[in-house]
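Excluded from the complex is one protein chain; the other protein chains are retained at their positions.
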Amino acid sequence: MTVPAIELKGISKAFGPVQANKDISISVAPGTIHGIIGENGAGKSTLMSILYGFYKADKGEIWINGKKTDIPDSQAAIAAGIGMVFQHFKLVENFTVLENIVLGAEDGGLLAPSLAKARKELKDLEQEYELFVDPDKRIDEIGVGMQQRVEILKALYRKAEILILDEPTGVLTPAEADQLFRILDRLRAEGKTIILITHKLREIMEATDTVSVMRRGQMTATVKTAETNPEELAELMVGRKVLLRVDKVPAKPGKPILEIENLRVTDSSGVERVKGIDLTVRAGEIVGIAGVAGNGQSELLEVLGGMRPGSGTIRMNGVPLALSGPGSDGQARRAQGIAHVPEDRQREGLIMDFHAWENVAFGYHRDPAYQRGIFMDNAALRADTERKIEKFDVRPPNGWLSAKNFSGGNQQKIVVAREIERNPDLLLVGQPTRGVDIGAIEFIHKQIVALRDQGKAILLVSVELEEIFSLSDRIAVMFDGHIMGERLPHETDEKELGLLMAGVAGEAA
Amino acid sequence: MDKMPKWADVILIPLISLILAAILSTLVILAIGENPVEAVNLMVTGALGSTYGWGYTLYYATNFMFTGLAVAVAFHARLFNIGGEGQAMLGGLGVAMVCLYVPWPHWSIALLAAMAAAMLFGAAWAAIPAYLQAKRGSHIVITTIMFNFIAAALLNYMLVIVMRPAGSQDPATARFPEAVHLPTLHEMLAPIGINFSKAAPANISLIVALLACVVVWALIWRTRLGYEIRAYGHSETGAVYAGISPVRITIVAMLISGALAGLMAINNVMGEAERLVLNSTEGAGFIGIAVALMGRSHPFGVFLAAILFGFLYQGGAELALWTSIPRELIVVIQALVILFTGALDNMVRMPLEKLFLALRKEAN
Amino acid sequence: AIAEPAIIFDLGGKFDKSFNEAAHNGAQRWANETGGTYREIELQSEAQREQALRRFAEAGANPIITMGFAMADPLAAVAPDYPDTKFVAVDVSWLDAPNIRQVSFAEHEGSYLVGIMAAMASKTGTVGFIGGMDIPLIRHFGCGYAQGAKSVNPDINVVANMTGTTPAAWNDPVKGSELTKAQISQGADVIYAAAGGTGVGVLQTAADEGILSIGVDSNQNHLHPGKVLTSMLKRVDVAVYDAMKAGENVETGKFTMGLAENGVGVAMDENNAPLVTDEMMAAVEKARQDIIDGKIKVVSYYENDSCPALQF
Partner (left out) sequence: MDSFLTLIQVLDSTVRLATPLLLACLAGLYSERAGIFDIGLEGKMLMAAFFSAAVAAVTGSVWLGLLAGIAASLVLSALHGLASITFRGNQLISGVAINFLAAGLTVLIAQDWFQQGGRTPSLFAGGRFEPITFPFAETLSGVPIIGPIYSELLSGHSILVYVAFLMVPATWWVLFRTRFGLRLRAVGENPAAVDTAGVSVVGLRYAAVAICGVLCGIAGAYLATGLQAGFVKDMTAGRGFIALAALIFAKWRPWHAMWACLLFGLLQAVALRFQNIDLGGIVIPVQAMDALPYILTVVILAGFVGKAIPPKAGGEPYIKER
């Protein structure tokens, strides 16, 4: 039996009242790729941050290569040979690649020799692992794939023997992801130990030697990858049998509700994110937009929801919408019968410090039903909230709680209740079940389907292919601001969509 | 769950901060070789021991209610308006123009016009920083600081070159005519048999300030605009989602804030000095920051904090008059209050949160 | 009980080494001689003027002595409310209230004398004047000074600057210092500062740069012994002392203190003795007598708001 490269014993960590990690133990063999999966908020990132000395565990021990090691800060982790690529990159955007790599690992007080040495070593590392980067480019000039390589190089430059990657493929196309896995293979061949965090079962199955499953802050199982299958892992992840499809009757699409022609969106830094798309959503159907995060889906939803300007034509029930200037904001969109469940409920959909009853009016606070003279009719608001809490089974059923005091799933229920109950002609839904438990997922999915069955149009954006498959009546795939193609769910599969998502044109697929 | 109960956040933390500030102030008084007990005694009798003292305390408190509300309204929209001083100066200019250049038949009409002018001028002075913040992202803290200095230069110019009566030596306007004299508390309370000091400057502006507290409360917690201001203050992305225009809210909140700061001029310029002098604001714009921080940006809190600072100011003036403690002691106290209730908030909060968490764990 | 007198110093504060300090000295002299006590406050801001007046009046102080013209307006408002209190206003001469004693000085006469000394001490033929806040009172000083200098040397060049337009100009030594340097570069080798606390900077820089300066109000010769030619004394101390001595019975009305009343003069002491020649002494003494006798008429700036000898 070889000595494990990493051994965690009884790690616990609480953030205030939230217990992010509960008594976690895990052991990773050297020279292997060890996967960790778990739902959003399961505590994966927290655990790794503890290993990297970024957070301090409340309880527990860390053993590296058979030695009990104290890791009070990242310096100690680096010294112990640990490198980490965070879910959200930790790069200084207006520094060059080279400066980012030497930052914190300089030799001596002067910069010039450090940079020269790093430049030379970088060449060697590039050769060794096929990690090509331009050392003199600034971080804000290179793409995310490249940024990730910089992060990996940062770790290797610090002589990391253990490499932690936290959801490295979330921002990558399947092709880029494949390249990453080739690199990881090479690293493993060199004898390095790798911990790979992801929720994507496919990646786990393809890349890892061993896999651990986390749920609600606890480690529920560790199994050899070769001895398990996706179904079993999914069950371990959520704690019960997973329902892969939503029960629903076939769609009966009616007249077009939303018609998009040649829509273009440029973000605040001047980058074009949506590059001329055409799309129609009809009454009584759910159109799902699939794609890797960052390919323009968010911007599409935001333009439709009145959150940012765009150009081109959008017609709602045949009437053109203003895409910039007056009449293009969220208030106008709501008046035109568009409701919007935003991608990020905590930053957008709710005011976390408002009471639930104040949030129930959020976006509709100008509705005459909520007014009494020049004042807001708070009594009416609270009565309305009571009803919605009841109907959507929000727990705890207390309208006076602040939004931040509800769990993620219940927060999402408040948002969904508010938007669906408006009975809109068009419902925009972004990542409706991100970070929501399976029970709530089912409930929210049912509500969305019910709305469709009332003959409403629904545009769904999700990065979870599974969700797209189970809800959509029609699927459009976005890549790099374009719609690569539309498919019917029963006529396609994950493989084909994956190729589209990677920008491989439909004909070739 | 919240980390601690609301009452702890709203009452306990400011109270502890205040006590810390008081302890340090006591140390400062000891350090300069004075007797803190005597000093406090003198302050209390000087500020609260007579209707004269009360008259000054309430006069200062009136100023601070206006500027405190001004800072508070901006805080609700997560805007830090350090420009209250300049806005109040400009408000004074507006009041002086209205009072000097228009023949008013009665003080009541003059007061309404002066209020309008004060709010207009104060709001106008806040408008440019607001616009620049909203449209061009210029940091409002820096621009409002700059505008304070520009206001001082402008007022200097107006008083030295434009509004100084011929032959007068000091840079100040002429006295306002008798017709715009505002009723003082002495005049207002005499009919109901209360003999309030004739010499104290507290005047009907106090009533306006109290009304302003109520109006601001209603505005922030009972109207759509207040809802939008608070929503924007908590989350800009949320506001955009809800169709609340950040540009509009930034500008509107700052206009209201500037108008409130400007409105202070009816008290110090029209009610007290009855002419416009240099530095008539006496730093009230800055004290507004302390008042808003202590009052947790709630109008009732602002009201209480304003009274406290009114007391400190009048008490401090008395100290300067009867002892060798300079009036700057008040500036130090004010600094300590801002420091503890504003900047070092977490120093008090973090241990308290831990305490409440532990208490709750125990309870479970 | 006998009421205590009170004194209100202007913004420069009682240690401005000049105007307010003269008043402070007068009050101290009274206190030392009589063993009496008095109340005092140094104003910090414009807005405090009226409060200070009222507070002392309320507390029964009598007489209440105020320093500087800026107290005129608040006095006009407050004095009628306290008819039994006597007020003494230094540097004020234009109010009409029965209970105010208004004391003003013939600063132009004293300035004329120091102007003579400046012109006689100057080697470059250029002398300087640095005023505080630009108001008629200070022009009044400068005007007398220029006339005195020109009486010695009709071709003399008098450069004049004012520090500012607000009361801050009384207390801005940095600016006083910079103005001094500027005047030195224009050739001035004697500079007269009539600028309150700002003058400290003028005298300092003049001493640093090796030229002569002239102080004002108080005797400032000791500030830089051997470097301050003289000081134009304005006997504010006497005015304050007299008022305190008279107590509640101080006579009200308007009083002007000139050379004849010993209200203004030049300071001669051991600090400036080496600088003052016998010739200078004689010229000053002669001019003093001539002014008292009416043989020389020093034109006052107030007469028609302009100066025959100096363009501001």
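Residue numbering begins at 1 within each chain, and the chains themselves are lettered A, B and C in the order written.
Keep this in mind: a contact is a pair of C-beta atoms (placed from the backbone, for glycine too) under 8 Å apart; a residue touches a chain by one contact, two chains touch by 3 or more.
Predicted, not measured: the structure shown is a model, and the values here were computed from it.
Across the whole complex, the hidden chain's contacts among the shown chains comprise A, B, C. Touching the missing chain, out of C:N171, C:S213 or C:N271, is residue C:N171. Remark: the omitted chain is touched by one listed residue; of A:A5, A:I78, A:L301 or A:I441 this is A:I78.
Touch with the chain omitted from the figure is made, among A:I36, A:L51, A:I64 or A:L91, by A:L91.
Only one of B:V44, B:L154, B:A174 or B:L189 touches the chain withheld from this view, namely B:L154.
Although one chain is not displayed, its contacts with subunit C can still be listed: residues 13-16, 42, 134, 161-162, 164-165, 171, 173-175, 177-179, 181-182, 185, 197, 200-201, 204, 223. Seen across the whole complex, the unshown chain contacts subunit B at 28, 31-33, 80, 82, 128-129, 132, 136-139, 141-143, 145-147, 149-150, 153-154, 156-157, 160-161, 286, 289, 293, 324-326, 328-336, 338-339, 342-347, 350. For subunit A, the residues touching the chain absent from view are 15, 52, 54-55, 73-78, 84, 86, 90-95, 99-100, 102-106, 108-112, 114, 154.
Definition applied: only the chains that are shown with their structure count from here on.
Farthest from subunit C, judged by the mean position of CA atoms in each chain, is A. Here the chain at the heart of the shown protein, by mean C-alpha position, is B. Chain centres here are Cα averages; for subunit B and subunit C they lie 39 Å apart.
Our note on geometry: subunit A versus subunit B, Cα centroid distance of 46 Å, whole angstroms. Annotation for subunit A: no residues touch 2 or more other chains. Against subunit B, the residues of subunit C that register as touching in their complex are 39, 41, 44-48, 50-52, 54-58, 69-70, 72-73, 76-77, 81, 135-137, 165-167. The part of subunit A that touches subunit B in the complex is made up of residues 16-17, 305-308, 329-334, 340, 342, 344, 347-354, 358, 361-363, 365-366, 371, 374-376, 378, 402, 404-405. In the complex of the two chains, the subunit B residues touching subunit A come out as 1-3, 218, 222-224, 227-228, 230-231, 234-235, 237-238, 240-245, 353, 357, 360.
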